[in-house]
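Structure below; questions to follow.
Removed from the display is one protein chain of the complex; every other protein chain stays in position.
Order of writing sets the chain letters: A, B and C. Residues in each chain are counted from 1.
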């Protein structure tokens, strides 16, 4: 990428993160209601630390740490880069204040811009690679920021509203003739080397795919309510053993952010508490719940191979998808359903759980050093999700993108798309 | 008390709480680094809720809740008064914001002042009693506020400073001829009915006290360091069984807020990190540590009877003590030692652990209803501390005052005064 | 005590422990269903270890450990005496087998008898003191053995029966005119130096006792059922704060070992499961439950001073009490009630919770070394119980005896006797 173009892109993403902060009160930046959620302040600092530590510290002449302790405070999980505040203690730190973090952020942005302009040509390839990674890293944190502030607001009895301009998307009944058939065969899976992709999307390789069918759109709230009303949370036969333990230990009886009121089922959204719309895709379900729903429905989840293959064949385009840029921050299924011969909402709306464990592709090489910690070290006890969601920046996603979460996580925007053997 | 006088006193205490907030940044109000510590914002709201719920809701005509949810958010432990946010989750709430809490506070203050002025004479005695309780309650929270903000700052790697104007008090070597002898006998203990006292200070009753001697001043940092250097934290023979478990499970090797640096032992104070002064009283020790120190020194702790009797006979006056009003927020021992025939620092500086479990005085009657929950329900598994500390409002304390903490608590300003049998 | 007499006594107690084992199957010796309960095998080994380690190892010529590892396996809590198996892991050890432990036991008994016969006169006083302590120690473990096997059997769905020869004691309605009045004054409390007593019963000292009244017999099952039926376990106003937490966290709704069946309330006893007899004293309640019952009844618990004073004045004799030697292993209240001017069941039947924390008597001196660990190190967070129970050896008890448990413990035979101010 050209220098100017990369600078422009860098600045655009940096500004976007700041724009996402606008609805927040100072107090909102500080709290961590559960271990998984990070204080928004931490995201703002951490994405700056990433550029400072991985790029400026290595390439800036006369580099000087902005602040001695910020390295300790804003490192996330990079063992290679030294000691850090325990993840679970991020919400115990009132300092640095939001405005101090914003100053830090501003300084990093300015120094990065200068570096991108001035750095010697021989160092440019490295800078370009790392900056691109940093931009993508910051975009991931934009999504985390939205997931986390949603959780923070949902955990508050005052139920604050993040997105005050929300307008309801008109919706339709889900499709009865739901499944599109795909012919199997030997197909290539993984990133093709054009454009940015993470190391875990490589190497591109052949996979054997059997004939299968995939639902044209995700499972809706209305369909999920049928499972609930059918006693699905009490019927052990539907559940993986770990899932049955989880729902009983945690007392789960419905998706995260749902609550039953005298006016029926309500759901907390970034636009506040609103009635559950039966024609919207069901969101904030764990792998266990996705798996139980599929078993209840007599279907299964797709493998990540099937998902990627189908997305490339018949998926909606990235441009059509409901992403962060739409500023809805809630899945719509684009109103459900649409074109008869297309897969709706593959890209956007919700991350879709697949039946595939998050493992290295054949031939994957995990770097040593900090970059090797980005993806490779998480390859155990997680499942792959695909497609991006309403909180993902549109230019961050692609069909080969592999997101991953543990089976019991559901504070992300995650949903269910059913598959079946042909 | 006259109406005007009570109003004046009420307003003074309300203003004092707000004054204590001045050094805080907005972010400081929100965090709860450990379960024992409440977010400063919560203290500010809770002390207002106390007046709203116990007085305004009962006595104000046309009473209307300031906010539906604040009752749920700002109740502390009053089971009689309904559901509440779990204590351990106080730090998860970003809302209401600090300025919203301050508005709530302002409204309560104004409505209380109006009520104090206007309420019918027949209701005055109840109002007077409850308002006096509310004032004392708020004063307790002023001390908690200072303990808690100290913990919050100490837990932060940036080590913020609360009290920027601190001037060091000149100190002297502790006294060799340390013990004052007291002749025992049958003596009255407990509140005498003049002035305000809590229910747990009643009824005044006779106790049999044996001859004993009490140290003229508290144990100093220097003396405590001797225990540490003598391997006291590794010698099980000094410790209560529960204490030995605690220090090993928690990894305690020194008082709370101490840390060893390359420049020697440092201690976090409300005026920032500073070197441990050997001639200052040792603070932030648990009952277990106080007990182990006494055993190491071949002495014992005083009973609460002995302490109260001695304070009345030879203690420093409340006026001489180092209290919150001195704005030092750190024990000084008033420079240690002073008059030969007096007990230094009995009132003020540090709460002193006694050998007495926190139990009802003979004939104590615990009310049913909310007031009965103020003191009586805590009468198990706690020890009595006496004398107030450098964070206690001067006009809140008296020699009969019974404070209480569990044996393993040490985030309060707690110290050690030794006794021995005569 | 003469040598012959001490040997006789030693042998008698050793045999008694073995007799208590007779109803057990080999498997019963091994399990530890909760942390508080020790496997019976461990008691048998530990009481032998006590003699081997504290006496034989010091005084036997040509002493040789019976087995290298037994010291590690059978030490209980003596830090002075070295490393040991964690208390919570005692139930993980299948070896040594029961018969190996019995061989160890036999060897210790024989070597002790030889030592008691042969030891030089100059060492006799020490031997006598330690052997007497060892005998009393073993008697305490006889009671623990019975408490523990009761818990082990109650935790088993097959509900084994320990005591097959049980005959029901005929019972009467509790007494309406229940309270005996005691005139207060200055009285001596504590052991008087005649006969064996533990260090925690010393020194004898004066206490000031107010006029009070004490119930003639303990609270019965029928009376406790009234509390239960009155919603006592749901009414927070009755409970200490720690107690309210405990019953809610643990889900307690009734005394330990009770269960509701289609045939009404049943209770597990050492003679098997049987209907709750309303005229028997209620047993297996915690301090929290005792305290709540007293508050519900408008009474209070006695202090340990009051209890001891009253027991000396009007208590039943030790000979009249229901102790281990009666082989009933269940409280009877001796049929309830009896003589009008006497306190029934003070000695025997049930340990009675007092309002007194377990703290040192004024002037108490805790030894350094292993003997100092026997009682002194437990003087925090426990309450005193008095009087012995149906599992206590009769010649082990006396009115000055101070037993102690944490407020939430209830696997011991513990009951409630009410008091009130005169």
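As a working rule, contacts are C-beta pairs under 8 Å (C-beta built on N, C-alpha and C of every residue); 3 or more make two chains touch, one makes a residue touch a chain.
Remember, it's a predicted structure, so these values are computed and weren't measured experimentally.
Engineer: In the complete complex, the chain left out here touches which of the visible ones?
Structural biologist: When the entire complex is considered, the left-out chain reaches A, C.
Engineer: Touching the left-out chain: which of C:85, C:273 or C:370?
Structural biologist: Residue touching the chain left out of view: C:85.
Engineer: Just to verify: which one of A:225, A:240 or A:273 makes contact with the chain not shown?
Structural biologist: Reading the full complex, the residue touching the unseen chain is A:240.
Engineer: Suppose we count only contacts with the excluded chain; which residues of chain A make the list?
Structural biologist: 77, 79-80, 186, 205-208, 210, 236-237, 239-244, 287-288, 291, 295, 303, 355-357, 359-360, 362-363, 366, 368-369, 372-373, 377-381, 383, 407, 421
Engineer: Spell out, residue by residue, where the missing chain touches chain C.
Structural biologist: Against the left-out chain, chain C lists 25-33, 41, 69, 72-73, 85, 89, 91-98, 152, 155-158, 160.
The definition used in the following text is that only the chains that are shown with their structure count from here on.
Engineer: Are any chains cut off from the rest when chain B is left out, and what groups are there?
Structural biologist: Minus chain B, contact groups: A | C.
Engineer: Could you tell me which chain lies farthest from chain A when each chain's centre is the average position of its Cα atoms?
Structural biologist: C
Engineer: Which chain would you call central, comparing Cα centres to the global Cα centre?
Structural biologist: B
Engineer: Calculate how many whole Å lie between the centre of chain B and the centre of chain C, each centre taken as the average of the chain's C-alpha atoms.
Structural biologist: 38
Engineer: Between chain A and chain B, what's the gap in Å when you average each chain's C-alpha atoms?
Structural biologist: About 47 Å, centre to centre.
Engineer: Pull out every residue in chain B that's touching 2 or more other chains.
Structural biologist: Within chain B, no residue touches at least two other chains.
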